[in-house]
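Excluded from the complex is one protein chain; the other protein chains are retained at their positions.
Then we have chain A:
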Amino acid sequence: MSRKERELYEKHQVSNRLHIIGSIWLVFLIGIPIWWKTTEVYRASLPYKEVQKWQNPNSLYINFSIQLSYVLPNDIGKDVNIDLLNKKIQSEFDKNNVIGNNSQESSPVDDDFEYTYPPKIGFSFNVNTKSTNKWNSDIGLIKDIDENFDDLLTLDTKNDDEYNIYILKQKESAKSFADIYIGKNKQFMVFLKELTEENIIKYSVPIIINLFENEHTDIISSFTEEREENESKEEIKKMRTFKYASNYQILYSLFNGNVNDYIVNWDIEKAIKSYFSPFFETLSLISKFEISSQIQNFGTSPLSAKYSNTNDNAHYYLETKNLGHFINSAEWNLASPVSTAPPINFILYIPPISQSPLYIHDSKGDILETNAFLIPRWGGIVIDKNRNTTDAEANTNGNSNYYNYTVNDLQPIMELFLDQLRSLLGINEIKFLPTDLPRNVRVLYSTDSKRGITSWELDQLLRKRTVQNLINASRTLNSLAKLVGSLSNMVVLDKIQEKVLFALECLDNAYKEINGGNYKQVFLYSKNALVASEEAFFDPTMVSMLYFPDEHKYAVYMPLFLPISVPLALVLKEEFKKRKKNKKEKENNEAVVDNKEKKEIIESSTKEVNS
């Protein structure tokens, strides 16, 4: 091979090698971004700014507008300038319209701020006054004032959201200056002796404001989080009331202490239908209830009763301080595996004959009339005390051991269950402390024996749950944003994003609607905001990257990339080295050539000189 051929061959070889290295590197360099892109965790972008917005305590200002409608019967209405009266009442309300505006200006925001800080809630009142000819002002004197009286005074207004304030005449013989009757259908009746404008204002405005002030403190106190030991009423109320859920499951259980004593049955389905269905129906807007029932035999309570034979009333009794151990949680089958909705248990317990009659002693040692107690956030228990007295009745059945609870038998028990259920769900009876009222004013408050909840109570519950849901939804969204922000390789699917957006939309709508007085609609928005935000937060996909640290990733990819990258890097290094060397050689060669040429020139010149 000639020298020229060899050079050519070497050159070819070099270019060949370069091509090979170059193309491998090319694949590698194209491959890396593709790999990076394809293995990237999918993260839908969340609207952090909007979520943050709801954390600002000032944006959480909730103002309920209350529509009040003063109704005067025609016989007094015709003497009164209605427009003027309306203005006067309105201005009186405006003067006192400070509920909730206790302006604590935003203090510095610390980390747990959003939980300890109660929301700002206000009520504003809109008054209109009208007169009616449907009844006369002395209607209260003719009829009995009870539940049916409420239905008597009903205006056919299409507006469901108004509170009607009826001005009526009081009996001359009454000793108090004014009586107030709060009906079951959003009625507020004022019975006055003297029907003057001043009296109308004096005996309605402060009391209505007080009513809403109480509601305001009730809502606010449900947000404060005290950790000190205290047994205040508020604390116990909070302890007792279930957290809001859109579904509850209610289980009615009949526990028969000893089957050898009695065989029992109960008409629970009929009883629930006839006593409770209106209640559940009314509340179905707020929460849905799944109802089931069971009978368990041999369900003796683990608590042994004490025997008392004092004052000719021999009975067994249970002490209040031990009642907490009444439930035999190991053996009584109460938990339902079917749904994850919070369970509410109601138990009717029939003690065995060996322990009856069985009574509960209250903390003073007296027999408790109702023989029932409640376990906070769990349910209610009624111990049957009438079993013994109905023996004769049972005998007529032919089977002395068989006893069937009829719908009528169950009425007192259902009444107790309903009272317990009401307090477990956070329904507050309207109450006034004597100090809240002007002197010599009496307030009577109606109950609703059909529905089990009056419209006032329902509205209060609606408003309370609305506020709680709105706050909880915004907190949940914030927690979610915090979580997603702090874990950079957590998967965030489109579904999460959609739910967050939907929750924000609901929050926006709720705040827009809240002044309209349509509490039901607002509540629905708040409920949906809560449901959507919780679904987003508790989504099963939000856990996948929670425990996948970066080291694991390196461990996975190291065996893949290390074997490729080392020779690649080495080859590249080698190539550069060779190039450098070649360059140097070339330079050297050139230098040698130069020298040679110079030599030749010198030589030739010397030749010339020589010649």
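One rule holds in what follows: a residue touches a chain if its C-beta (ideal position, glycine included) is under 8 Å from a C-beta of that chain, and two chains touch if they have at least 3 such contacts; residues count from 1.
Rule of thumb we're sticking to: contacts and distances are computed from a predicted model.
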Tell me the UniProt name of the left-out chain, picking from "Ras-related protein Rab-22A", "Lines protein", "Dynactin subunit 4" or "GPI-anchor transamidase".
"GPI-anchor transamidase"
Per the touch definition above, residue among A:Q90, A:T282, A:T300 or A:Q355 touching the missing chain
A:T282
Contact with the hidden chain (one of A:N126, A:S339 or A:S354)
A:S339
Touch as defined at the start, partner being the missing chain; which of A:P119, A:G299, A:G426 or A:G452 qualifies?
A:G452
Of the residues listed, A:I208, A:I360 or A:V467, which one is in contact with the missing chain?
A:I360
